[in-house]
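All protein chains but one are shown in place.
Up next is subunit A:
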Amino acid sequence: MLKRKRFIFAILAILPTLAIFAYVRLYPIADTLRLSLFKWDILSKRKPFIGLANFRELMGDHLFLDALVNTTIIAFGVLFLTIPMALVIAALIFHRTRSRMAGFYETAVFIPHVVSLVPAAMAWKWIFDARLGPLNALLTFFGIPAQNWLFDPVLSVICIIVLCSWQALGYAVLIYIVGFKNLPVSLYEAAKLDGASGPQSFWHLSIPMLKPITLYVSVVTLVSGFNVYAQAFVLASDAQGAPGRQVRVLVLDMLENSFRNYRVGYAASEAVVLLVIVLVLTLIQFSMLRERSKA
């Protein structure tokens, strides 16, 4: 009787949240999957089922493939720039935990992660600006020719990677610091007694022991890298009549197909590709973790 009453309370209490969740999460996710199999255009009345035709078309779509390549380069570029730097910075901040400056270091590194995207991107846009930017001024000061950062097809991708890494670094550092705090102190003391130097115990102890954290941070960084949009949007749009080169990324291509070309079904199939990428990355993380715990 009592148990039954508690069960009813639990169900009643969870119901509103569950209803909201079903409406704003489950339904749109299912709808994305459904739409991706239809020729669902806003303009045409007939919206027939076309199976995997959208996906087949994607494989030959230059704009989409361009976006896929750019996004992949950006995601992995951010990963390879962020993880090693974050690991070193976190180790050093952790080493200086007891100093008065530790709070300042943590805050300074983390602030780029919390500030609004657009203003922060604006700051970098000025830095990269070919005519007015301090980066080119600095380069010419050292006798290196000025670069057209935001227009060059390769450099504009690098600019986005730098901007995204600057934002991603703080999160990775913070998670690593938590990881360092959870490592057993006794192990380090033992290593010290055996004559290991700081860099040695960092290389042979910390890095292997932090592997689960590295996996987690890598997947989070990659997933957010694959969802890059605002950064590309801001760096490409024009200030003072000087537009940057539009770096096509997946989300941008998706939104263009949906809201400019009105091809919603086709855009949904792109969303499904994005979902598959994220799922694969997550599966890799879990299987590597399981392998580790077995060993």
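Rule of thumb we're sticking to: a contact is a pair of C-beta atoms (placed from the backbone, for glycine too) under 8 Å apart; a residue touches a chain by one contact, two chains touch by 3 or more; residues count from 1.
One rule holds for everything that comes next: contacts and distances are computed from a predicted model.
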item: Name of the absent chain as recorded in UniProt (options "Carbohydrate ABC transporter permease", "Penicillin-binding protein 2", "FdrA protein" or "Aspartyl/glutamyl-tRNA(Asn/Gln) amidotransferase subunit B"); value: "Carbohydrate ABC transporter permease"
item: Identified contact with the non-displayed chain, of A:111, A:190 or A:207; value: A:111
item: Absent-chain contact - pick from A:7, A:49 or A:80; value: A:7
item: Touch residues of subunit A, complete complex, unshown partner; value: 5-7, 9-11, 13-14, 16-18, 20-21, 23-29, 31-32, 35, 89, 92-93, 95-96, 99, 101, 104-112, 114-120, 122-124, 126-127, 129, 132, 134, 137, 141, 166, 169-171, 174-175, 178-179, 198, 212-213, 216-217, 223, 226-227, 229-230, 233-234, 237-241, 251, 254-255, 258-259, 264, 267-268, 271-272, 274-275, 278-279, 282, 289
